[in-house]
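Input: a single structure, listed below in structure tokens.
Missing here is one protein chain; the remaining ones are kept as they sit in the complex.
For chain A:
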């Protein structure tokens, strides 16, 4: 009994899935001249030193603009891509080092739901056929029990099991997404990586599918890595949120704290830009400018060219991650502890100034940039 209790406590503490310093760098093709001159090739840092944790039965939301690396992060976690550096840990074990048995476990424990409902299902397979195929290949259910299990899975996602003979072409976007979820559930996973699963759906259908995600979480104890560009979706479903900018986590923390008092200027800008009921939309874009070219990212803090609170130090020094009073981990020079203690010589002696800025310049409120 006590052994079980300690084991339980241990599983609660150990993240189901963890990334440690996970990076994916793509080497770009060099011109022949650059190659002849032996110039170093350009590198695209799609995901750069990302450390996240998904706890069992909880939802980690990952938010970022197009090109922020959030989908690449999902592909790394699913091992559809090999990381350039860092690790993906499942129950504290590195999925790369375990060999065949480990990848088998990963395939059983971690499944995916993708964005586009129109390509997420094989148009040539019936709904029931696609689910039966999963059961057959994974060998989890004997042939005789498969129809019943298929019906059960469809029930679970609120899809009429009488429609099992239909092909995806006969279904709506929401219906297809339900079937995609059922297919992922067929192997009995503990974590779903959901890459923009509701972005292509109508708002009313979005709400239904989000309800489904929440219901499945409470019924099956699923954990989600929920990737989206839509903060409103995360506010509703996420327990923890990580904000990605140019492949880096600029802020992460409990969803409640992050939405109540966003620490990073980028998070603040995103929140200000998100449409909200009962609040007039600001006419000016809250995040000025566009995402810079990720091949030649800005120096220092990569957000500084668009940051309303940018200081001299931001141009030169990459901020470290520090913890705010409200519990978020943030990488921004506005917060004490983010600026490295041992300064490079190029930096002017402005530590007191920047320190003062952090104190006297409270992070602008979500509406403050108007």
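Some points to look at:
As a convention for this text, a contact is a pair of C-beta atoms (placed from the backbone, for glycine too) under 8 Å apart; a residue touches a chain by one contact, two chains touch by 3 or more; residues count from 1.
Here is the rule we go by: contacts and distances are computed from a predicted model.
The unshown chain of the complex is recorded in UniProt as "Peptide/nickel transport system permease protein", chosen from "Peptide/nickel transport system permease protein", "Response regulator receiver domain-containing protein", "Amidohydrolase family protein" or "Acyl dehydratase". Touch with the chain omitted from the figure is made, among A:30, A:58 or A:107, by A:107.
Touch with the chain omitted from the figure is made, among A:165, A:221, A:308 or A:327, by A:165. The missing chain, though absent from the display, is touched by one residue of A:120, A:302 or A:321; that residue is A:120. Hidden from this view is one chain, which touches chain A at 78, 80, 103-104, 107-108, 110-112, 114-116, 119-125, 130, 133-134, 137-138, 160, 162-163, 165-166, 169-170, 180, 183-184, 187, 204, 207-208, 211.
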